[in-house]
Structure formats: C-alpha cells, structure tokens
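Every protein chain except one is present and positioned as in the full complex.
Showing subunit A:
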Amino acid sequence: MAEYKLDCLFEACPIPLLKALKQLEKMSIGDVLIMHTDHNCSIKNVVEWTKKQGHYIDYIEISEGEWEIYIEKAR
C-alpha cells in the first residue's frame, strides 16, 4: 500500500477535483491519496464524486480552514 500526497492549497474549484481524478487513475487498488486543501467547496465536490465512484473517503480539518481528504482507491 502506497501513500500519495497532493498539494491543492490555493486552488479553486474544480482544480482539486481534477488533480485528484488524474492522480487516482495512476494509483493501484488499496493505495491512499491524501489531499491537502483550503477550499471548503472541494470537500463537498471531491467527497460526492469519490463516493459516486465507489472509493473510500474521509476528511479532517487539520487547522483553521485547512483540510486533509483521505481517499482509498477501491476499484
């Protein structure tokens, strides 16, 4: 299992989602992608999209207005 980090600070919608989408394509099943973002819309955006695609996802707020989104590729 590998871990990938993705820096999405100061990126507005839809860039974080597009970055995640491209990165997920390169990863193999079971790998975890950690996205670092400060855009609260990308949480809703990315979480909704990932759930629809059937991957595992959760996120935490690591400091004020900064989140880390964890995505495990499931298929």
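One rule holds in what follows: a contact is a pair of C-beta atoms (placed from the backbone, for glycine too) under 8 Å apart; a residue touches a chain by one contact, two chains touch by 3 or more; residues count from 1.
Note that in this section contacts and distances are computed from a predicted model.
Colleague: Out of "Isoquinoline 1-oxidoreductase alpha subunit", "Na+/H+ antiporter subunit C", "ABC transporter ATP-binding protein" or "YeeE/YedE family protein", flag the one the UniProt entry gives for the chain missing from this complex.
Modeller: When "Isoquinoline 1-oxidoreductase alpha subunit", "Na+/H+ antiporter subunit C", "ABC transporter ATP-binding protein" or "YeeE/YedE family protein" are compared with UniProt, the left-out chain turns out to be "YeeE/YedE family protein".
Colleague: Which residues does subunit A use to touch the chain missing from this display?
Modeller: Within subunit A, the residues touching the omitted chain are 1, 10, 12-14, 17-18, 21, 30, 32, 34, 38-41, 43-45, 48-49, 51-54, 56-58, 60-65, 68, 70, 72, 74.
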